[in-house]
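Only one protein chain is missing from this complex, and each of the others stays in its spot.
Should a chain be cited, it is by its letter among A, B and C, assigned in written order, with residues numbered from 1 in that chain.
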Amino acid sequence: MILPYLGQSFKNLFSKPVTEAFPAGDPPKAAEGYRGRLHYDPELCINCGMCMRVCAPQAITREIVPLENGDQQITFTYDMTSCTFCRMCSDFCTKKAITLTDDYMIVGSAHEDFLVSGTFIKAAPPKPKFTPEQLEAMKKAAAAKKAAAAAAADGEKKPEEKAEAKGEE
Amino acid sequence: MLQNMIDSSMKKSPWIFHINAGSCNGCDIELVSVLTPRYDAERYGFKLCGSPRQADIVVVSGPVTMQSRERLRRTLAQVPEPFCVVSLGSCPRSGNVFKGSYAIDGPLEKYVHVDVSVAGCTPKPEAIIAGLAQAAQLLEEKRKEARK
Amino acid sequence: MTNVLLYAVHLFLFPGLLFIVVMGLLLAGIDRKLVARMQNRVGASILQPWYDFLKCCGKETIIPRHARKGLFLGAPVACFVILISAALFIPVFGGLSMSFEGDVVVILYLLTAAGVAIIVGSAASGSPFAGVGLSREMVAMISYELPFVLVLLAVGALCGQDSAYGVTFSMDEIVRWQTENGSSLLHPAMIPAAIAMLFVIPCEIGMHPFDIAEAETEISEGTLTEYSGAPLGVFKLCHCVKMYVMTALFCALFLGGLSTGILLVDALLEVVFCIIVTFLCMTVPHAICARFKVEQVFKFYWTFVSALALISLLLVWIMR
Partner (left out) sequence: MSEFISNFPILAIMSLFLGAFITSLLGRKNAVVRNVIVFISMALALIMMLALIKPVFIEGKVIGYWLGNWAPVADWAIGIGLEVDALSLFFGLIITVAVFVSGTYSFTYMSHDDSLVNYYTLFLMLSGSVLGLVLSGDLFNMFVMIEIMTFTAVALTAFRNTYEGALEGALKYLVVGALGSSSVLIGTALIYSQLHTLNLAQITALLTNDQNIVTGIAFAFLFIGFGTKAFLFPFHPLAADAHAVAPASISLMISGVLTKCGVYGIIRLVYCLYQNIDRPFVQYLVTAFGAVSMFICVTMAFNQHNFKRLLAFHSISQVGYVITAVGLGTSLGLASGLYHAMNHTIFKGLLFLTAGAVQHMTGSLDLDELGGLSKKMPRTCILFLIGAASISGLPPFNGFGSKWMIYQAAFEKSSQTGNVFFLVVCVTALITSVLTLASFVKVAQSVFFGQLNPKFENTKEVPLAMRIPMWILAILCIVTGIFPGSVANKLLMPAVNAATNTRAYVSAMMGEAYAAAHQVVHAGAADVQLIGVYSPMSWMLLLLSITSAVCLVAVLGSPEKKKLEPVVGANVPNGPMTPGSIPVTSQSREADERELITDDLDPKYESFFSGEHAEYSQVGGSDLFWGFKKNWRHYFSFMHEWHSGILNDYALYGACSLALTLLLCVLFL
């Protein structure tokens, strides 16, 4: 009953071993569709936070540092020691800022070896033209005007007010 | 000279002891596959051994569950010096998807200094080999350091 | 003075300590390499047993609390010394040995004593795994002892047929008879015994399909559970030395008498034959078999292997 193995083993003895050469040379390429080390492109990110919501192991952290000029420095950190490589973040990323590469060699000693992070600066919105007090005053003025106009005639919207509101946004 | 020979053979014959600290079995299977003909870690002297007393590299997989915590700690205590600890997969390092569970008392760093981590869920055998090789290298350094 | 010097050389250099250890490690390395190749792998380097041994020497030795310290540390040394002295009684081709009348039984008992040293060491470690391991070791010992004894008796009966007692228990006598009448393997009655001996060797050593006592996955290395550091290294070394002892015993019993008279050539011949025997009896089963169960080992040795040895013994009986 062991004779088939016997023949095979003798055949093996005189044939080339199937062992990969790996640690000697480059690591072999992973199969297509392999979900390896995550790649994050901060340039595409719009800081929507969707990836954090869908991440089951909570491997994604976001750090927001306000800068002097009102800009925000936003850092997304993807912890590879916490990742389950499910690709949910990538799928949900509307801007395709997250992709999973086929780099599976995620080996290291320090914690930093396992972090994939990207930083981008979110520019602050342009400064509003008016301060809130002015706006308040303007609103009041507008209201007064409106009341006056209503009294005078039927209400029509003021184009300049709309523009102001848009700017504030 | 003998001591130098011992130092250099430290990295040439690292014996592995594998602790499953509540792993889902994925990493465990991959660790065994490292010894299959295709990956054949034995050519670097790696060998799975059955007792922590003989181990040079302790491979831990799984988030440290409450059940396995005491066992893990006791087993780690029984490994003779010098030895390396390798965490296998994402779980020991962070808890992975089990993070925050009432049944988890991780991470592994809480109990022992992890020398090398191999991340991935599960890591590919090549990555495991690379990690183990790195740990083997560390063994020699540790022994040299100990001698000084 | 020269006698003492020669004795020391015999003891520590040529057929002695150094040669035996080097041979043992070499055989173990070759065996490991060949097994790997037969399993389509690259395998560890031939020097791997050296590395293993040296590494073990560099590790910390932990003595468990429940262990009896003296016996725990003494057992590996005792095992090693016993094996070396057993090896000294086995003639290298050309008859270099410390042989004396009736040393076959001494070799048999020294090999048993080496097993007992392992058993005592593991018992002294106080671990329940070691308890299971030593029980298995003992069962394995009972298993191979019967065929082993029968093989030795068969060879003794064949090679001692011309002596006054009709039997010999002397290695020298066995080798001398083979020098005069050709190797006993050429004798048709001896072929079953040789096959039986080939089966006995791996079990005696505890090689893979029969390593029930040290089953690492089932009982955490069994007898060696608590061993670490240098004592473990010595036990691993003993394992290698045993490989040499058993293969050299096979060569002496069945392939003796091929001496050319030149010491170097004889030693080389011995090495080659040892490697061949190692390949046949250890590498092949190791490569193609899974580990046996305890009771399977017992049944296998007491039926099939014993029957082979017994056939041989009876054939010798009839043919003389």
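FYI, a contact is a pair of C-beta atoms (placed from the backbone, for glycine too) under 8 Å apart; a residue touches a chain by one contact, two chains touch by 3 or more.
No experiment lies behind these values; they were computed from the predicted model shown.
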Checklist entry - Looking at C:Trp177, C:Phe279 or C:Phe298, which residue reaches the missing chain? => result C:Phe298
Checklist entry - Of the residues C:Leu25, C:Met141, C:Val155 or C:Met171, which one touches the chain left out of the display? => result C:Met141
Checklist outcome for this item: Filtering C:Val35, C:Val92 or C:Val120 for touch with the omitted chain leaves C:Val120
Checklist outcome for this item: Note that chain B touches the chain not displayed via residues 2-3, 19, 51-53, 68, 70-78, 81-83, 85, 105, 107, 109-114, 142, 145-147
Next on the checklist: Touching the absent chain: which residues on chain C qualify?
Outcome noted: 11-12, 17, 57, 60-68, 71, 77, 80-82, 84-85, 88-89, 98, 100-103, 105-106, 109-110, 112-113, 116, 119-120, 123-129, 131-132, 134-136, 138-139, 141-142, 145-146, 149-150, 153, 156-157, 160, 164-167, 169, 212, 220, 225-226, 229-230, 293-295, 297-299, 302, 313, 317
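Everything that follows uses one rule, which is that only the chains that are shown with their structure count from here on.
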Next on the checklist: Please classify the inter-chain touch graph. Allowed labels: line, ring, star, complete, other.
Outcome noted: complete
Checklist entry - Just by CA atoms, which chain is the most central one? => result B
Checklist entry - Higher C-beta contact count, A-C or B-C? => result B-C
Checklist outcome for this item: When centres are defined as mean Cα positions, the distance from chain A to chain B in whole Å is 33
Item to check | Computed distance of Cα centres, chain C from chain B, in Å | outcome: 34
Item to check | Residues of chain C touching at least two other chains | outcome: 36, 39-42
Item to check | Shared interface positions of chain B, touching two or more other chains | outcome: 37, 40, 43-44
Checklist entry - In the complex of these two chains, what residues of chain B are touching chain C? => result 3, 5-7, 9-10, 12-14, 37, 40, 42-45, 48-51, 53-54, 56, 78, 80-82, 143
Checklist entry - What residues on chain C touch chain B, complex-wise? => result 36, 39-45, 48, 50-52, 54-55, 57-62, 129, 215-217, 219-221, 224-229, 232
Checklist entry - Which of the residues in chain A come into contact with chain B in the complex? => result 17-20, 22-23, 27-28, 30, 36, 56-59, 79-85, 104-109, 113-114
